[in-house]
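The structure that follows is given in the form of structure tokens.
One protein chain is absent from this view; the other protein chains keep their places.
A, B, C and D are the chain letters, set down in written order, and residue numbers restart from 1 in every chain.
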Amino acid sequence: MNVIAARLPAPDSGGSFSAAFSWAFARDMRLAIRHPGETMLVVAFFVLVASLFPLGVGAEPQLLQRIGPGVIWVCALLSAFLSLPAMFASDYADGSLEQMSLSPQPMPGWVAGKIAAHWSASGLPLTLLSPLLGLQYDLAGDTLLALAAALALGTPVLSLLGAACTALTLGARGGGMLLALLALPLFIPVLVFGAGAAEAQASGLSAAPHLSILGAGLIVAAMALPPAVCAAVRIALD
Amino acid sequence: MNVIAARLPAPDSGGSFSAAFSWAFARDMRLAIRHPGETMLVVAFFVLVASLFPLGVGAEPQLLQRIGPGVIWVCALLSAFLSLPAMFASDYADGSLEQMSLSPQPMPGWVAGKIAAHWSASGLPLTLLSPLLGLQYDLAGDTLLALAAALALGTPVLSLLGAACTALTLGARGGGMLLALLALPLFIPVLVFGAGAAEAQASGLSAAPHLSILGAGLIVAAMALPPAVCAAVRIALD
Amino acid sequence: MKIPWFYFASPSTFYRLAGWMAPWFFVLAALFGAAGLYVGLVLAPTDAQQGEVYRIIFIHVPASWMSMFIYFVMACYGGVSLTFNTRLAAMMARALAPTGAMFTFVALWTGSFWGRPTWGTYWVWDARITSELVLLFLYFGFIALANAFEDPRRGDRAAALLALIGLVNLPIIYFSVVWWNTLHQGASVKLTGSTMQIQMLWGMLLMALSFWMYSIGASLTRVRAVILDRERRTHWVRALAT
Amino acid sequence: MTARLTVAGLAASRGPSTLFRDVSFEVASGEWLAVRGPNGSGKTTLLRCVAGLTRADRGEVLWDGAAARGDARFHASLLYAGHQPGIKDDLSAEENVRSALALRAVAVPDGAVRAALADVGLERRRHLPARRLSAGQRRRIGLARLILDPAALWALDEPLTALDDEGEGLFTRLLERHLATGGLAILATHDDLAPAPARELRIGA
Partner (left out) sequence: MTARLTVAGLAASRGPSTLFRDVSFEVASGEWLAVRGPNGSGKTTLLRCVAGLTRADRGEVLWDGAAARGDARFHASLLYAGHQPGIKDDLSAEENVRSALALRAVAVPDGAVRAALADVGLERRRHLPARRLSAGQRRRIGLARLILDPAALWALDEPLTALDDEGEGLFTRLLERHLATGGLAILATHDDLAPAPARELRIGA
């Protein structure tokens, strides 16, 4: 019982934003990629759904070209959505969320960290993969570029919005469906601009306006939503 | 302590298939529609996702007409998928599954009941709704009919396949994504024939062949899968 | 707690107050409605290209306005209930939601009904129309979330927060016609002079007033029900019962 | 009624390590067996093997002389409750009890459920979703099951968890009645119960 004899010094008066952020980010990433196989799952899932489409729709090249960006965006949306529960629900169920909110770490810090982790596990791989999928739908080079750029700007917004919605539905009845009802409508605007960018590019116009709107949206969301998420978490734990 | 004095007669040597079925069906339905609001959630979700795609794809009527059936099928697929965890995962987590498998009720009975409940809570409402959504994509009358028929035959297959997959992933890490990876590929054939039926109808051919294939698939699945699910559940509990 | 505002904010007093006010708003709604319909259906001239169909505008536009306006008010109540933790504000938000959803639906319905003759289709995935649809789902989400918890106070808080987040959608609805070249026509009612017939304008404004009054009346009536349900264990409600 | 549970040469291992090997015991009507051992020694595993949930490496479990695993008569007379007693958060206490009884095909006179819930002190809260109940109140739903379910064999894992003194008293009374009326029980527990166990089984170090 060596350790029991000793006693450690008291902790310094609590962590910084960055400390909290990196703690939460590291933890959630570890949980996400706990087992090598699972890193592939999001990606696999994404590719899968994207390839469901041509099958459902029947495959003429020009039709595919036409719907390509939209489909890819819907996939991004869905896989962001499907990985939402991992963000708060499980931590809420096993009491981890209480521990976090009682820790000296500032809540905005670890909330941001969790959101970042969610994005790196869902949005980021999708963004990196999108050019390949775009090729599947044989999109032109610049369209692919616009698509990737739009995803890079848009998927973080999805993670932010999604975080707010899961936090709101913590402990609520109705589970996944309720979450869908809340989150998907909020995702729609992102989808509109995101898909719009690629389509504008494809039809010869510039994607710039859509992208700049997405960028603006990202900034607003990044400013406004984390506090909202914190509030939602506090409400959930009350 | 009145009751404690008394003692009830021993139970008869255990339930019948039908008893088990109706017990599980009633229970899961009650859990599904625990609160009036929630009955609407599936429907809302369906309508919502159905309206996501065209948005991503952009809105020419003839294009919509073209992809309508495919989109609606993908929606059916997704909402069947989203409600999968409710079938076994939660019962596994809180120990209900142990209780069921230790009960005198025959396992195939309550497994079938749970599957039926899942279908009535996901596939059925979608089938009933599909004509309305079809109108949104302005599909012709006979196409709508073919679509509804295909859904009526196909969605039960989705529930059956889904049941097998969730049962297999019980207690596995990776949760939703792993499930997606398992289930969605299996769903694809259903999607192909299902959407095929409506498209054949739309393009003037008869939907009959597709429908009969779906029907055959349904019969096979209904015969073969429940035992598989039982086996998977036993493995999960071991 | 000295300020009379808090006095009125106490459910029991507000219950009586609402019960007393609601009928008057319904009366006003009826009056404005009658006037609006008269102006809209009788005085306003037939439209050059569209003929009589365009008269849907007297329902459509006010309904659309209210759908957005009510959401805004609802969000404000939500904000108040969150910041000051006042029960009544939350109840008002709950009471407003169904009316708002109703007007949103009417806007969609009349709109698509209007679309048939003018655009040749009931439904297009046009940005404004879609964002209006999103608004409808936001209302649904609000109602669903507010009732998704055993503890009504939690429902209040969560739903209020959702309403605030959803505010983003309003500018999208309103400016969508500007941001995209949509099928839907742009704002013709502007503060700086309007491009449309004066009678049409008056008709729309009167109808809007009527809808507004109706909304207040309806929400007041509904909030009484909410209050009763929420306070059913208190003495004053028991007293009412007996 | 009289019944007998016989376990012979049971052995189980988890992952690398063997938890217990050739465990043999017998429990007859009116007796109960206490399974004791330090944390992680394998009590839960043993109960699960007996119930037939986990497949043992070796050994057999007999109920009235017949192999228990998968036998309908055994299942009809077994009431198992593990660390997770299978209570649905979304259902009320009453609904939970009713559905548990229905699952075990036990028909109860009406009023009985409510009376049982009164006995365990949940009458006022019987319509509250279980999610809202306190830790102990949730466990008390299990006690109500014990009151109503005529199963001959109880296999309970730490039945006293989260119960207050009154709850413990209630449980011991229930156990006494159960044994008196010819029931048998296997309880994995860390603390001592009033009716002394007929036999104690110590596993693990």
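The criterion applied here is as follows: a contact is a pair of C-beta atoms (placed from the backbone, for glycine too) under 8 Å apart; a residue touches a chain by one contact, two chains touch by 3 or more.
Not measured: the values here are computed from a predicted model.
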Where the complex has a chain not shown, which of D:S77, D:S92 or D:Q137 is the residue touching it? D:Q137
Since one chain isn't shown, list which residues of chain A touch it in the complete complex. 1-5, 7-15, 19, 23, 27, 30-31, 34, 91, 93-105, 110, 237-238
Touch list for chain C against the chain that is not drawn: 150-151, 233
Where chain D meets the left-out chain, the residues are 14-15, 37-40, 44, 83, 121, 125, 128, 132-137, 139-140, 158, 161-167, 190
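What we mean here is this: only the chains that are shown with their structure count from here on.
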By C-beta contact count, A-C versus B-D, the higher one is B-D
Express in whole angstrom the distance between the two chain centres, defined as the mean CA positions of chain A and chain C. 32
Between chain C and chain D, tell me the centre distance in angstrom, where each centre is the average of that chain's C-alpha atoms. 56
On chain D, where are the residues touching two or more other chains? 90, 131
Mark out which residues of chain B touch at least two other chains, giving numbers and ranges. 34-35, 37, 41, 44, 48, 55, 58
